[in-house]
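Pasting a structure below so you can have a look.
A single protein chain has been omitted from the complex, and every remaining protein chain is retained in its original position.
This part shows subunit A:
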Amino acid sequence: MAKRIDVSGLNAYYGSFLAIEDISMTVEPRSVTAFIGPSGCGKSTFLRTLNRMHEVTPGGRVEGKVMLDDENLYGAGIDPVSVRREVGMVFQRPNPFPTMSVYDNVAAGLKLNGKYKKSQLDDIVEKSLKGANLWNEVKDRLNKPGSGLSGGQQQRLCIARAIAVEPNVLLMDEPCSALDPISTLAIEDLIGELKERFTIVIVTHNMQQAARVSDRTAFFNLAAVGQPGKLIEIDDTERIFSNPSVQATEDYISGRFG
């Protein structure tokens, strides 16, 4: 199921403002790629171009190519809705549907995609919650509102919701930044398990986290405020954190910047 992402010459705009410029990279299937970089460098914007969520923002516009295996996500006649069914996303703040139960939250994406029998739904919901390491904590309260869970549980519920539809790629936009260290650890463990099945891209401000969970790390930076963000380099995580090839990367990682 996991697919390769191949981005070439990608620009993203907010209105006439060029937010990220000329980004090209490849993300291998069944791997974790982390995006790091200072705030405002466009890493979240870039992440949102990978499932066509960027254009939801008023004025949002994208140029360039994003290949998912052989399919250009920005090709003519590609429906953004079907792209988002193939590329799942987990957000910075846990956002389970507040009016739905735990069960309905997990089943929400499935109900959009087609008709399932109740028994099929039950199976997929259980499998997804187990996949998100949440099943044991919520199996007795599947019919309680999802918003009643703790923050870390809510985030794992969102992950369960995203993987329930078996996407090819899973995008995570700072998934732990609103969580305490223990919940963060739970999510990080989970990422390690999920990469067996999905291509994972994660934006993080926490460099230890990038070092812990990712196989590859991409460093983004911008020359100055008002300038577009750029991809400085992407390499094996180990190499980025020990011996990066660009000075700016080393400065950022070691805290010598600005």
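Odds and ends about this structure:
Throughout what follows, a contact is a pair of C-beta atoms (placed from the backbone, for glycine too) under 8 Å apart; a residue touches a chain by one contact, two chains touch by 3 or more; residues count from 1.
We take it that contacts and distances are computed from a predicted model.
According to UniProt, the chain absent from the figure is "Phosphate transport system permease protein", selected among "Phosphate transport system permease protein", "FdrA family protein", "Hsp20/alpha crystallin family protein" or "Cytochrome bc1 complex cytochrome b subunit".
Screening A:M89, A:I159 or A:A218 against the full complex identifies A:M89 as the residue touching the chain left out. Within the full complex, the residue among A:M53, A:L68 or A:L190 touching the omitted chain is A:M53. Those residues of subunit A that touch the chain absent from the view are 51, 53, 56, 58, 81-86, 88-89, 91, 93, 95-100, 108-109, 112-113, 145, 147-148, 158, 161-162, 165.
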